[in-house]
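Chains shown are a subset, placed as in the full complex.
Chain lettering (A and B) follows the sequence in which the chains are written, and residue indices restart at 1 in each chain.
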């Protein structure tokens, strides 16, 4: 089982890994998490806009404003370790 | 009867237990609460998106931004103890 002191610890561990980002406007981004701050502003590398598991656009390096984000799921971490608890 | 000094005390007690999270966008998440902060940003483990009691997606470890959350219900605590007051 994981133990994170604070929610941002998960984002810290996810740096350099691929994450799924759900936006409030119904769209999803997939990309490598490069940076985040306390407002949950993030930078993704190799950002792809995904609709129904299909890539619609390649946006490359992208700054996403935190207040437009619903959730961030570091898929690789989740998949690899979900059998451990 | 419970006595919590502050609302966040309930979230503190719910750490490591399964919670139901209602989002503003009509969706619900179920998962184990690993961390939270004063903005109600949370980390869930084994996150499942649930629609009408049916699991739609497995998201694994997920960071959820606090301002998208309506309520968090630590179901296990509620069910076990609801007969005590």
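Everything below uses one rule, namely that contacts are C-beta pairs under 8 Å (C-beta built on N, C-alpha and C of every residue); 3 or more make two chains touch, one makes a residue touch a chain.
Remember, predicted model here, so these are calculated numbers, not experimental data.
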| field | Total identical subunits in the assembly as filed, 2 in place | value | 7
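We adopt the following convention: only the chains that are shown with their structure count from here on.
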| field | Angle of the C-alpha superposing rotation, subunit A to subunit B, to the nearest 5 degrees | value | 50
| task | Return the distance between the CA-based centres of subunit A and subunit B, expressed in whole Å. | result | 20
| What residues on subunit A touch subunit B, complex-wise? | 1-11, 20, 24, 40, 66-67, 69-75, 77-79, 81-82, 85
| query | Okay, in this complex, where on subunit B does subunit A touch? | reply | 16, 23, 25, 32, 34-37, 41-43, 45-47, 59-65, 67-68
